[in-house]
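Quick one: this structure, given as structure tokens, is what I'll be asking you about.
All protein chains but one are shown at their positions in the complex.
Chain naming follows the written order as A and B, and within any one chain the residues start at number 1.
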Amino acid sequence: MDKANTPEMQMATMPSVDLVSEREAAKKPVLETRNLGINFGGLMAVNGFNMTIDRTEIAGLIGPNGAGKTTCFNLLTKVYQPTDGTILLDGRDTSNMTTVQINKAGIARTFQNIRLFSNLSVEDNVKLGMHNHINYGMWNGILRLPAYWKGEKQAHDKAMELLSIFDMESLAGKRAGSLPYGAQRRLEIVRALATKPLLLLLDEPAAGMNPSETAELMENIVKIRDTFNIAIMLIEHDMNLVMGICEKITVLNFGKIIAKGTPSEIRNNPQVIEAYLGKKREG
Amino acid sequence: MTFLSFLISGLSLGSVYAIIALGYTMVYGIAKMLNFAHGDVIMVGAYVTFFATTRGNLPPVVGVLLAMVVCTVLGVVIERLAYKPLRAATSLAVLITAIGVSYFLQNAALLLWGSNPKAFTSVVGNGSLKLFDGQLTISVIAIVTIVACIVIMAALTWFTGKTKMGKAMRACSEDKGAAQLMGINVNFTISVTFAIGSALAAIAGVLLCSAYPTLMPTTGSMPGIKAFTAAVLGGIGSIPGAMIGGILLGIIEIFGKGYISTQLSDAIVFSVLILTLLVKPTGLLGKQINEKV
Partner (left out) sequence: MITMKKTTRNNIYTYAFVIVSFIIVQLLINSGNISSSLQGQLVPICAYVILAISLNLTVGILGELSLGHAGFMSVGAFAGVVACISLESIIPITLLRLIVSLIVGALFAGIAGFLIGIPVLRLKGDYLAIVTLAFGEIIKNIINILYVGKDKDGLHFSFLTDSSALNLAEGGRVIIDGPLGITGIPKLSTFTMGFALILITLFIVLNLIDSRSGRAIMALRDNRIAAESVGIHVTKYKLMAFVTSAALAGAAGTLFAMNYSTIIASKFGFNTSILILVFVVLGGLGNIRGSIIAATVLTILPEMLRQFNSYRMLLYAIVLIIIMLATNNDEFKARLRALRERLLPSNHRAGKGGAEDGQS
């Protein structure tokens, strides 16, 4: 029997409006910066920063020390207010947003110098990442109404699920400040993921890691991207990691972009080499 | 004329606050602690001078010098015994310890000298200057106080700017570790800071009680708090800030008492502080320290 042309089948095979707009949305970059810059009393710490990041892209931001990479992260998350340019997050202009609003809108980050809630447990750190996704207020908490119990159970389950990405469930009750360095870095990533971001900014996630830890981290970053379908931008000095997983790399020096491209393009770019190693001496 | 009279009183009281505030701000700058007991060192200085001039029958100048010596020793001893062991502790822990020292000084004074207010005799007499056909009276105490403040301020500015110890103090305020690596004896520098601050406290105590002659174990407490407020107003850690803060506070207090209400003068003073901090959160001359993210 020819089922293909029954009205039902035709309905089923016709692309729904939602599917169409979803595909359209998938083409729109999750982040776009136009001429982004900040002026610190005459010094342009970041100048003319143009970049786009696609929906599920893993992007790298590299450059010598002091180039302005973390400053860019601070601009994107409004820790610093840009003096020039615009940032479009998921198409929305973020000019009037505060750090808190930016996170609610979809950007999460980790920090160069780890910023955990050191006196709280590992699990509580993750639950704080989920703060805006657990729905009960102060009075529900104080009076222990049903919404509290439901919210806490959901939070606990979800926190454990997130911790399992890095096999950290057994550390849930430990004080965050007591964890070894590598575990603290991983916890920061889990906490950032808990905020359900569209874009995850990782600031030197492999700092202080040995090669095998770094290799594991590389696998995990890709796994995170694939599981959560988010975009990731990372600042890194470890070239193996950057070249290994980044699809697009932006190179910064003295606050300006000096190169953009795929890993192989960047690897052979003479300006990039010069920025890192200095000018080649003649003779 | 009342305006000018209030102004002089304000400048005089403000000078006392400024001298006390200098002690707070220098100690805060170098040890990053709020020396709660500073106000009570003032009280001790006043008592020493009182007993030196009355029981000991010593001339006032000697009385003042004796007070300075006693307070200097007291300040250094307190620092060595109670604050130095806590250099690595949280600032709250040091604050509570300083509170303990303050309680100690007040209660020791209570035990030694009783709670009855002593009538302090001014160290510079009670003479006054009459200007504008006798319409304006300026007390000698006020003049001496203001002059003392200016002299101390100038001396301190020269000291911190030009002398080796002064530079050492500034270095320790910026970065103790680096200062130590440069060969500066940090412990000694901190002791010197406390010594100077305590000596100034003695002077302040004598000047304060010369103008407001009731002396009790609790006499130093409120001026201490107000002087600390002055230091914060001017920008904690800043020496010129302490001076400006102190003078401003004194003037506002006297004008508040004179033109608005004696009952509300403290509220007025504190309100000015709050308003200033809302506009300039680190005080008038304070430095904005930006946290690295």
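The rule is short, and it goes like this: a contact is a pair of C-beta atoms (placed from the backbone, for glycine too) under 8 Å apart; a residue touches a chain by one contact, two chains touch by 3 or more.
Keep in mind it's a predicted model, so treat the numbers as computed, not measured.
Residue A:148 is the one among A:148, A:228, A:254 or A:276 that touches the chain not shown.
Looking at A:79, A:207 or A:239, the residue that reaches the missing chain in the full complex is A:79. Screening B:1, B:77 or B:111 for touch with the missing chain picks out B:111.
One of A:129, A:205 or A:255 touches the chain omitted from the figure, and that residue is A:129. Annotation for chain A: contacts to the undisplayed chain at residues 77, 79, 98-100, 103-104, 108-109, 111, 115-120, 124, 127-129, 131-132, 134, 136-138, 140-144, 148, 151-152, 155, 173, 191-192, 194-195. Within the entire complex, the positions of chain B that touch the omitted partner chain are 34, 82, 85-86, 88-93, 95-97, 99-101, 103-104, 107-108, 110-111, 225, 228-229, 232, 236, 261, 263-264, 266-267, 270-271, 273-274, 277-278, 281-283, 291, 293.
Basically, only the chains that are shown with their structure count from here on.
Between the Cα centres of chain A and chain B there is a gap of 52 Å.
The touching residues of chain B, counted against chain A in their complex, run 292-293.
For chain A in complex with chain B, the residues that touch the partner chain are 70, 74, 79, 111, 113.
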